[in-house]
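Presented below is the structure to which this report refers.
The other protein chains are all here in position, but one chain of the complex has been omitted.
By written order: A, B and C. Residues from 1 in each chain.
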Amino acid sequence: MFKLCSETDRDPHAMSITVRYFASLREQLGASEASVSADGIRCVADVWQRAQPGRDLPPRVLAAVNHAHASLEDTVTDGDEVAFFPPVTGG
Amino acid sequence: MFKLCSETDRDPHAMSITVRYFASLREQLGASEASVSADGIRCVADVWQRAQPGRDLPPRVLAAVNHAHASLEDTVTDGDEVAFFPPVTGG
Amino acid sequence: MAVVLHSEPLEPFNLVNEHEGGLSPGSFGACALFVGTMRDFNDGDAVTAMTLEHYPGMTERELALIEDEARTRWPVQDSLIGHRVGRVEPGQPIVVVAVWSAHRQAAFDACRFLMEALKERATFWKQEELQDGRRRWVSPSPQPLSPEGRGA
Partner (left out) sequence: MAVVLHSEPLEPFNLVNEHEGGLSPGSFGACALFVGTMRDFNDGDAVTAMTLEHYPGMTERELALIEDEARTRWPVQDSLIGHRVGRVEPGQPIVVVAVWSAHRQAAFDACRFLMEALKERATFWKQEELQDGRRRWVSPSPQPLSPEGRGA
């Protein structure tokens, strides 16, 4: 469904990346938060693959980096918070 | 500016018609209410001419018969209340 | 549906809150509301007060007809129109229009319709008192009147 954005050439002493799940995705995965190594992570898609190895991103799932809507190709760096969630239904 | 709608052929023992003026028109005419004979009156234009003989209806003045917006040609009958007023500025 | 003319200061949010208390809870999903308030300036002049004249009987009738029309055009569950009459000071509310509906779009559309129709048709007239002591009648907005408004 998606590929790694690229191999990393960044600092091997990377901090971790916080991963958060919300709503029905949180229930499906049975987890609300995780932490993954930032080593080799370049983009949002990389974060998903590391946090949920072997599991395709479910269709329509949205992502955010540091509280801003993001696409799968958007860059992720050490210490970032990356969130995955279903389409919103507020209001 | 306007003509009598027609000569009347109605009851000569007619009741009167109440005429009311509002806002800037009331101030211009120096009157808020008058009563005119319904004898010979057929339409709104007739009421104005009887109430304000010799005075043309000022431009943009609106009219109502019995609390409903009306045109100069609309029928007026005994006991009706006819009002004249400038364009509205509510809200 | 309700039409209320107030000769004392309007409290629009309290009025709407009270009216809503009479509706069945859970039955409506949307309330759209508009409040028009007197400003302290108009056409470049400082305005110290305003007097709202109306045509008792006709004004209430027109407002009720406008509510009826909204109800024929949108799925309106209830509506409320409140309007000041008499002398109003800057900062005081002049008009409140509220619409309750099951649907957001209908509430927005009907609320806006009520407000536009009220400004176009309802028999209110504003006279301003300016800071220099002059009084002047407010001119209608340049927008064309609806066919119902073209009385003469």
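The rule we apply is simple: a residue touches a chain if its C-beta (ideal position, glycine included) is under 8 Å from a C-beta of that chain, and two chains touch if they have at least 3 such contacts.
These figures come from a predicted structure and were not determined experimentally.
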{"item": "Omitted chain's touching partners, listed by label", "value": "A, C"}
{"item": "Touching residue (missing chain; options C:M58, C:V76, C:A107 or C:V138)", "value": "C:A107"}
{"item": "Touching residues on chain C - with respect to the absent chain", "value": "13-14, 16-17, 20, 25-41, 90-91, 102, 104, 107-108, 111-112, 115"}
{"item": "Residues from chain A at the interface with the omitted partner, ascending", "value": "20, 22-24, 44, 57, 61-64, 67-72, 83-91"}
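Throughout what follows, only the chains that are shown with their structure count from here on.
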{"item": "Interchain centroid distance [CA atoms averaged], chain B/chain C, Å", "value": "27"}
{"item": "Between chain A and chain C, centroid-to-centroid distance (C-alpha), Å", "value": "51"}
{"item": "Chain A and chain B, separation of their C-alpha mean positions in angstrom", "value": "76"}
